[in-house]
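The complex appears here without one of its protein chains, the remainder shown in place.
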Amino acid sequence: MDITLPILILAIPITMFLVLGIGGVKMSHKLAGILGILGMGTTAVLAYIVAFTYFFSGDANFILDGVRQQYQVFDVTWLAFTQTLVVNIGFLLDPISAMMLVVITTISFMVHLYSWGYMEGEPGFQRYYAFLSLFSFSMLGLVVATNIFQMYIFWELVGVSSYLLIGFFYKLPSAVSASKKAFIVTRFADLGFLIGILLLSFYTDTFNFVDMTTNPEGVLASTGGATFMGASVLTWAMVLIFTGGMGKSAMMPLHIWLPDAMEGPTPVSALIHAATMVVAGVYLVARMFPVYCVVDAAMTFICVIGAITAFYAAVVACAQIDIKRILAFSTISQIAFMMVSLGVAYDKPIEGVHYSGLGYMAGMFHLFTHAMFKALLFLGAGALIHAVHSNNYTSMGGLRKYMPITHVTFLIGCLAIAGIWPFAGFFSKDEMLAAMFARHWFWGAWMTMVAGLTAFYMFRMYFLVFWWEENPHYKEHKPHDAPWQMSLPLIFLGAVSIVAGFIPFGELVTWNGEPYHIHIEAPVAATSLVVAVCAIALAAAMYMKKNALPTKVKNMCPALWTAAHRRFYWDEIYMFITHRIIFDIICKGIAWFDRHIIDATMDAFAKITQKTSYAIRGMQSGEIQSYVGWYIAGAVAVAAITWLCLI
Amino acid sequence: MFGNILIWFVVIPVIMMAGLGLCRNSSMNAIRAVMVVCSTVLLGLSIWLCVDFLRLREMGVSDEMLYTGSWMWYAPLNIHLAVGVDGISVLMLLLSSVIVFAGTFASWKISPLPKNFFLWFALLSTGVFGFFISIDIFTMFMFYEVALIPMYLLIGVWGTGRKEYSAMKLTLMLMGGSAFLMLGLLGIYWHSAPEGGQLTWNILEISRNASIAPEWQNMLFCFTFVGFGVLGAMFPFHTWSPDGHACAPTAVSMLHAGVLMKLGGYGCFRIAIYLLPQAANELAWIFIVLTGVSIVYGAFSACVQTDLKYINAYSSVSHCGMVLFAILMLNTTAMTGAILQMLSHGLMTALFFALIGMIYGRTHTRDIRQMGGLMKIMPYLGVCYMIAGFASLGLPGLSGFVAEMTIFFGSFQNADLFHRIFVIAATCSIVITAVYILRVVGKLLLGPVQDEHHLQLTDATWFERLSTVTLILCIAGIGCFPNWINETIQHSFAPIMAAIQSAAL
Amino acid sequence: MDLSMLWYLVPSVVMFACGIYGFVTRKNLIAILISLELMLNSADLNFVVFNRFLFPGSMDGMVFTLFAIAIAAAETAIAIAIIINIYRSIGNTDVTEINKMKF
Partner (left out) sequence: MDYSQFGSMIPELIVLGIFMLVFLFDTFSNEKGKKILTPLTTILFALGTVAIWIVPASGEMVFGGMYINDTATNALKAILNVGVFIVFLQSSKWVESDEVAIRKGEFYELILVTLFGMYLMVSARHFLLFIIGLESASLPLAALVAFNKKHYESHEAAIKYIMTAVFSSAVLLAGLSFVYAFSGGSLYFDDIAITIGQGGMSGLLIIALAFVLAGIGFKLSLVPFHLWTADVYQGAPTAITSYLSVISKGAAAFAFFVIFVQCFGAVYSDAWEWMLYGVIILTITVGNLFAVRQKNMKRFMAFSSVSQAGYIMLGAMAADGLGLAGMMFYIFVYVVSNLGAFAVISTIEENTGKLDMDDYNGLHKTNPWLSFAMTLAMFSLAGIPPFAGFFSKILIFTSVTGSGSWALYMLVLIALINTIISLYYYLLVVKAMWISSEEPKIGSFSSACSNRVALWLCIAGIVFFGLVPYIYQYCYDAVRDSLAFLLIF
């Protein structure tokens, strides 16, 4: 295919960014908004065309006797480190990147549209759209990266756009610190990513994904069995690279930034911190999947981290008040879900049954559906906040009568994430669980439990917001549904969340390009459905009507509740390490050392000179006789010393 | 002699001084006119040189140095005024002229004694340009010191704060460095030719003769590297940098951090490594330790500073440490990175100091605790500051990222554990950098306005915008299209690498 | 008995030492001047003695001595003149009072 469309897909958003960023000050809000939306709309259309061509044109570049190919539309040299180790900027088309193109542009477009209503009259409206475009550009560049270094470049760029957008309300100290936190934590993770790349590229001498993924054994061989501290170098490399993913995808213990990131405008949370950027980690693992497959240790690592995170986040989500934070934690746990399902996926048969890449496929599928319904939920939450001007469910309740559209769409979202048939979440989650059970019963059971928790806390929130009891404040100012710019995306995404499950995903996106025929695993599906329904029922029992049950439950074990509410004190631990230890001890120590040891030494030279100068002034006593005394003494001394030296 | 284009890089500043000499101290416009014209001419000249250089390389001219010329100066000691440039010096000249240009506009409203200020400023740039064009180590050293001494008056007279102390400290420490350097150069001269051969100061001939005995190389390497390292703000000889920069006037900080500190790196590279390759192989580890320390050390101490200029000075310590660090890795990629880092650090620090100067000129404080929310008040300056910050913490698309990545990937090619450990330590600095940059941005630009008096302040004027935009364009240019720089300098490393490898055998 | 060179050298060295001692210890400028003369004369004596004993063939030492004596005379003259100036300005010739400029 010709390279115009791909180039445009990247060019339009960055142009928008520059136009709105530089010229924005001169523009009216309306103009800026329209520009941004139009730009994103065109990008979306182009992306659809590209994805469609890739999947369905049947071009030999894209699908060769039933196997979907990886195709580099273009790949130009950007910076040559050495003759062989060259950084390219390119555009790689393969199932996941095509899928991601669709996801990103769709959500981004929806958010653009939504924000037009949501951010109405905010100061810095143009800036906001500029940043959105910058983010879309970076994210698109990330997913189409042909090599790991290009991915790292855009990885940093999405990081900074998220920094800018979280800190959009830069007059609020909380927003500022949240953005700082987000950037620094992810930056720290990226350090691991970078070192991983350094290691990997040193041995493979290439950055290119295709080269690496098409023969992972070659990669393994290139390290020549080098080991460091017991683990093979490749393991180190892959684990370190995954660390980068942990940062962006908010896996434990690097998850702390995501909840705070909710300080940003809600549409931003929907776009960046629910649908697209946070799944970059998953995408990274999927990108390097074949290589991970040859490193068992790394895969296990991913599984463990994912499982722990998923459970932790789910538990914490049950004890939050701020609805955006609840959604944030649910995002964390859902992403962890995907991680686990990637981790359990294997490219070799297990007990004869060929589960190859089921987990992979399912993970990608869930990534897709999750993007849709989580965006929906966030936008819905945005609508609620827009209506009641508060993030806490305590100031909501019984809103179903006032905001019907929001209510229905939100319910759809909740059902989808809870995995109720026929909503999108059901299918993807079912596949994931199937893969986990196939790997080992423990993973399946554990994650099923998490799925149950998910259903519970989602519906806890749903009931507390839309049922429970009406909030007295509604008297003076009556909440109402959002304007059309905001409702439209809700409806659209709601529709998608209903139907997305029926997409024959296995035909499109698999780890090796060969189609995979989805067949519902009846027992798995049954169990997960049952668990989900029970959870929902429990939630309904507790939160549908105002009653004392929740308080009772809370008081059964207040310590646990507080701990969960305070997210098990992770932030406090981090605060202690960063502020008390690194800042107060290391930084201040070094600064003190610099001033009082090094600098003082330099000054000491000057002082010594002065002191000596005063000490020896007696030599110049002004007395003729002492002068000649020195004179003759000097002459004799010179003679004597020379004499001594000679003999 | 004047047929050689390089000479004009020295002649034009001299003309600049002459022109200033004719102006009256009161006639600000005349002074500005002279400065603007000459600095623009310099900029144009260096751009032209760059283009022409690339053209010649395209045509396959593969000499080590181009535009060479040599004129006998002190015949008895065979001292020449010898000039010539390779890709690296071309880029350095470009950098210097850009910063001189920007600095001129950054000091548009300098007072008192504008004439004398620009006189010394011009003398400083004479030294800088002369240093980069000369390939005769005597001439090089002369220009080096020419560039150093005006700092004293520039800081002392037009500076702020403890200016007298800082100016004296800076001058004396740098001169101390050059004392060691001088000794090293003398040693090189007296061993520059095999027994009975014609001694020479000319870099090319010295490297061709390669007649310096190993034990002498080791001593001379230490002398020269320390000598230049002082100017490169190498730990523990960096303490002139914070005080000096903090007290210097804007344009001087720009020129000093932007260009003068590059003399250190350039000199280490051109003299210490190139002329003494054997010692470089043997002793590099000592200085790798020192520079590795200064990278992390500078970054950490920047985290707790509250004076904008101190923060920047310490970050300069860290970044310039990275330059020397990369040079010591003794492989082409890392050295390319070092050059990139010199350019990038030069531009972005200049931008930083320019902005700090502009902010200080408005708020009359550099203490970040007394400022806040300036983004609302002076959006243009705020955005520029953010861009500079992002460049410094290595955001892709800006120059810092390219430089650091090249350094890391180059340094990582040395496969032994010692190098690995230090490379990874250096890599950690990108996080620390992010920490202190965001700290400043958060305190200074974002958040609520601290001091309601600041609300009346105005945004940048046209000349300030011009000065900053120039720098930002260069930063982004390097960041987005780095490869042409590689192409400019790729030939320049061949002889040096050859020397090192032959010495290693 | 014949006097060897030592018989002359020892006294001259003693003269020299006395000269130095006198210079360093005496308070009166005139006395100091006299000790200076002692030193000069011891040097002259050396010349003569060396000439007489070592190089009887030539006259250089003798001639040198003559010139040295003349120079010594000139020095004394100027010194006396300045001492008079000092006496005029501070009323005595005590060397210990001549230390206004120091350090």
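Just so it is clear, A, B and C label the chains in written order, and each chain counts residues from 1 on its own.
Here is the rule we use: contacts are C-beta pairs under 8 Å (C-beta built on N, C-alpha and C of every residue); 3 or more make two chains touch, one makes a residue touch a chain.
This is a predicted model, so every value here is computed, not measured.
J.: Which of the visible chains would the unseen chain be in contact with across the whole complex?
T.: A, B, C
J.: Which of B:F53, B:Y67, B:Y152 or B:F422 touches the chain that is not shown?
T.: B:Y152
J.: Which of B:L186, B:A210, B:V383 or B:A476 sits in contact with the chain that's absent?
T.: B:L186
J.: Over the whole complex, note the residues of subunit C touching the chain we left out.
T.: Its contact residues with the unshown chain are 16, 19, 23, 29, 32-33, 36, 39-40, 42-44, 46-47, 50-51, 54-55, 57-58, 60-61, 63-64, 67-68, 71, 74-75, 78-79, 81-83, 85-86, 89-90, 98, 100-102.
J.: For review purposes, identify every residue of subunit A that touches the missing chain, sorted by number.
T.: Missing-chain contacts on subunit A: residues 606, 609-610, 612-614, 616-617, 619-620, 622, 624, 626-628, 630-636, 638-639, 641-643, 645-646.
J.: To test your reading of the contact rule: which positions on subunit B touch the chain that is missing from view?
T.: Counting only subunit B, the missing chain is touched by 73-77, 113, 138, 141-143, 145-146, 149, 152-153, 156-157, 163-164, 167-168, 171-172, 175-176, 179-180, 182-183, 186-187, 189-190.
Following the convention adopted for this analysis, only the chains that are shown with their structure count from here on.
J.: Looking only at which chains touch which, which shape fits best: line, ring, star, complete or other?
T.: Here the contact pattern is a line, an open path with two ends.
J.: Of all the chains, which has the CA centre nearest the overall CA centre?
T.: Smallest centre-to-centre distance to the global C-alpha mean: chain B.
J.: Taking each chain's centre as the mean position of its Cα atoms, how many Å separate subunit B from subunit C?
T.: One centre to the other, that is 65 Å.
J.: Which whole number of Å gives the spacing of the CA centres of subunit A and subunit C?
T.: Centres of subunit A and subunit C (C-alpha means) sit 97 Å apart.
J.: Which positions in subunit A are in touch with at least two other chains?
T.: Residue numbers touching two or more other chains: none in subunit A.
J.: In subunit C, which residues are in touch with two or more of the other chains?
T.: none
J.: Please give the residue numbers of subunit A that touch subunit C in the complex, ascending.
T.: 617, 620-625, 628-629, 632
J.: Taking the touch rule as given, give the residues of subunit B at its contact with subunit A in the complex, in rising order.
T.: 169, 172-173, 236, 238-240, 297, 300-301, 303-305, 332-333, 373, 375-376, 379, 390, 393-397, 401-402, 405-406, 408-410, 412-413, 415, 423-424, 427-428, 430-431, 434-435, 438-439, 442, 445-448, 482-483, 486
J.: Spell out the part of subunit C that touches subunit A in their complex, as residue ranges.
T.: 20, 23-25, 32, 95-96, 98-103
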